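Notes for the one structure printed next.
Every protein chain except one is present and positioned as in the full complex.
Coming up: chain A.
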Amino acid sequence: MGRRLLVATRKGLFTIERSGSGAGWEVVGVAFEGDNVPMTLADPRDGALYAALDHGHFGSKFHRSGDGGSTWEEVAVPVFPEQGPEDVETHPFTGQPQPWALDKVWALEPGGPEEAGVLWCGTIPGGLFRSGDGGRSWALVETLWRHPSRKAWFGGGADRPGIHSICLDPRDPGRLMLGVSCGGVWATDDGGASWDCRASGMFAAYMPPEHKDDPNIQDPHRVVRCRDEPDCLWAQHHNGIFRTTDGASSWHEVASDRVPSTFGFAVAVHPEDPDTAWFVPAQKDEKRIPVGGKVVVTRTRDGGRSFDVITAGLPQRNAYDLVYRHAMDVDDRGEVLAFGSTTGSLWVSEDSGDSWLAVSEHLPPVYCVRFSA
């Protein structure tokens, strides 16, 4: 079961561990204290740790640790290629020129088990980058970047669109599924040689009616894939919760009236059971706060037909915790879960979400929570 967590925050990368006696979880270390850490990854293949730093004035950087976080080295960060005169593009709404330059690292995932050193990185603007050497160099996946439909993507919460979810197919690491805000779900079955948008069934109530069902402008806030049933994916979408059981050929909305809200960012799927998924809802897009000041986790165990609303161990009054899209994770057995909030709370469950324990309520705003072997 998961016993160690990496928690990337606005002001540092924290390591949280379960104490040997089982008495609880505690902060055992912090790296990059005071610095903005939007993304982290513990590579299950070689144990390497990665942290993306956003220095604001000085841009985004990547650091890697090969010794469990004792020491870190700065490695390469994705860089967009030179923008030729024919590559000029403008923002679809403002008409402002859009430079090919990295704004933010928004997703980081390991390649397949046999692909040592392969990493995938999603960025704002909407670039997908591949590293074959553990982040020491990166190459833009030009087939996606130069896909004509890519220019129709637009920003959701950020000014520019970005790739926040990268879901490898455990059966074949050449099959990737991406979540894009706002650009729907994109997939390749041939290692990135060709791409197509697979968001049919999603809808966007915020768009003019004629664009509501356009797959390429959908805003899936987060997309996750069931490890043992990879044709099943869940999306916490701007407009609700969607699920596919056919490898994203079609999506369908689930149980829109059964939970306090279907708005939110985070979703986790049980690695073994494609019918079980967890969410942390917020009131709605205009009010990104827990409904009624109560933090709840919603869980379905029947593919979205019904939801449990779980409150045990979570604050039920005057709570304003919002949970970002990367800030919830489930361990590789589906037993231990953790999530962190914008107000610096971190909760862990050891019973598949039935009850929760507050590890800290005083961390910096939490961006990313991940189990580390």
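Keep in mind that, in the parts below, a residue touches a chain if its C-beta (ideal position, glycine included) is under 8 Å from a C-beta of that chain, and two chains touch if they have at least 3 such contacts; residues count from 1.
Throughout what follows, contacts and distances are computed from a predicted model.
When the unshown chain is looked up in UniProt, the name that turns up among "Putative Zn-dependent peptidase", "ThiS family protein", "ABC transporter" or "Iron-sulfur cluster assembly protein" is "ThiS family protein". The chain not shown here is touched by just one of A:P99, A:P113 or A:G292, and that residue is A:P99. When the omitted chain is restored, the residue from A:R3, A:K61 or A:R288 that touches it is A:K61.
Although one chain is hidden here, its contacts on chain A can still be listed: residues 55-59, 61, 74, 77, 79-80, 82-83, 99-102.
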